[in-house]
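Heads up, one of the protein chains got dropped from this complex, but the rest are sitting where they should.
Let's look at chain A:
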């Protein structure tokens, strides 16, 4: 099991990312490309940089939701490989079966 503070750090990043999501998206796509002069681009880039670092989506790291394992996670299930295998054998994943026998 992973330390609790690491899991809470991830939750903090998720909250911040949700909060700043629209602001970041708007300044990225439309404004920077539309504005011609370089100094205005610097201004918009400055706005992007002023939002807290933990609101960047690249900082999020997926973890297994049951153990918090940072590696070997599958996006379809949100689980790490070991736990996934245990749960499949315990018949807890709907319609998941073995493909070999």
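Following the convention adopted for this analysis, a residue touches a chain if its C-beta (ideal position, glycine included) is under 8 Å from a C-beta of that chain, and two chains touch if they have at least 3 such contacts; residues count from 1.
What we mean here is this: contacts and distances are computed from a predicted model.
J.: If you had to name the missing chain as UniProt does, which of "Small ribosomal subunit protein uS3c", "Translation initiation factor 5A C-terminal domain-containing protein", "GPI transamidase component PIG-T-like" or "V-type proton ATPase subunit a" would it be?
T.: The chain we cannot see is, by its UniProt record, "Small ribosomal subunit protein uS3c".
J.: Tell me which stretches of chain A touch the chain missing from the display.
T.: Missing-chain contacts on chain A: residues 65-66, 75-79, 87-98, 101.
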